[in-house]
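In this view, the complex is presented without one of its protein chains, the others remaining in place.
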C-alpha cells in the first residue's frame, strides 16, 4: 500500500485460478485505518486498472453465492465461443465489463458503510495473475 | 432521511414484489433540497447496502422499458436453475451484480444532472422487503 499526495492508494491481489472472486474488504479497511485523508472523505472509489478483471460488491457469508455468480457469468460468456480476439481471453473482457471496473462505497465516520452481508470482491477472470486495485476519494 | 456529520444520508424503500424497479429520483431530489452540503458537491453517490438489490439509471417514461429489462435479467438468471446457494435466492444476487450496488450522478447547480428520460431506480430482486439506500458525496 502506498499513497503520496495526489496519487491513489494501491493494494495488490494474487489470484490463484482463472476465475476467482477474492474478498478485499479487509485490505480496504486496513488501508482506511492507515490513511486518515482517505477515511476523511464522504466515500471511496475502488478501481481495477485491468481489462480482464472487475470489482463487485456482494455476499460475504456463503461462498456458494459467488460460485453461482461465477456459473452465471460463465453461461453468458463461455471461455471458448468462437471469439475474434486472437489472445483467446474475450470471455474475461466480457465478464469484466458486466461487473465493472469501479465501485464507490460511502463512508460512515471513516469506515465503510457496507451492509451486514456485503463484501468488496476483486473479480479475476483471466488468472492466475498478480493484480492491483486502486483506492481513491 | 438523516445525516449527521460524516455519515451518508439514508432513504428507505418498501418493495412490494419479488422483482421490482422503484423510481427513487423524487426522494433523492427532495434530499438534495434538504441537505445543502450534499447539494454543494460535484456529484452524488447512490449506494445499496444489500446483496440482492441494485441501483440503475434508465428510462422514466414508459414502464414497458423496465418490464423488458426485468424479463431480460430473468432470462440471464431464472429464479430456479439448480443453484448451489441453499437460501434459494442466487438469481437475485446475480442480478444485483449485473446492475451494480452503486451509481454516481453529477450535480448541476445543486440539482441532478440527469438526462430528460433518466430516472434513478432501486432494483429489488428478492422482495418484498424494507430496504435502504445510502446517499453521499
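Letters A and B mark the chains in the order given here, with residues in each chain numbered from 1 onward.
By our rule, a contact is a pair of C-beta atoms (placed from the backbone, for glycine too) under 8 Å apart; a residue touches a chain by one contact, two chains touch by 3 or more.
Model, not experiment: these values are computed from the prediction.
Mapped onto subunit A, contacts with the missing chain fall at residues 5-8, 41, 45, 47-51, 76-77, 83-87, 90, 93-94, 96-98, 100-102, 104, 134-137.
Mapped onto subunit B, contacts with the missing chain fall at residues 40-43, 56-59, 62, 64-65, 67-69, 72, 75-76, 98-100, 103-110, 113-118.
Just so it is clear, only the chains that are shown with their structure count from here on.
Superposing the C-alpha atoms of subunit A onto those of subunit B requires a rotation of 120 degrees, given to the nearest 5.
Centroids of subunit A and subunit B (each the mean of its C-alpha atoms) stand 20 Å apart.
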